[in-house]
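A single protein chain has been omitted from the complex, and every remaining protein chain is retained in its original position.
Here is chain A:
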């Protein structure tokens, strides 16, 4: 039974790329274009891992992450945050500060864009195994 991974990103290109990469490596993949859709998919698909883009329209990755961690059912679902390096609007440092201030546990993994294929796969394997 392959592990199911949910990828949430507002850019279709990223979804295509990461989806192709994970499927090629034997994972089952489902995709969502924003935080709202993402939350729906998490509940429906019950994935083993969520790859979450930090900056998205509608609902940002931060908000979604916080909701997940607050939710009893979803709080144990591991998350790998995916974000661009030193985003002008909100950086990862801000995110860390944000979750720290609200006593939210840190995500299980963290990957910077542009995503290095091997590094990404290594992070995914570390969290969910082969």
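Quick notes on this structure:
In this section, a contact is a pair of C-beta atoms (placed from the backbone, for glycine too) under 8 Å apart; a residue touches a chain by one contact, two chains touch by 3 or more; residues count from 1.
Just so it is clear, contacts and distances are computed from a predicted model.
The protein name that UniProt records for the chain not on display, among "histidine kinase", "Xanthine dehydrogenase family protein subunit M", "Molybdopterin cofactor-binding domain-containing protein" or "ABC transporter permease", is "histidine kinase".
Of the candidate positions A:30, A:99 or A:115, contact with the unshown chain belongs to A:115. Looking at chain A, the residues touching the absent chain are 10-14, 16-18, 20-21, 24, 57, 84-89, 113-115, 117.
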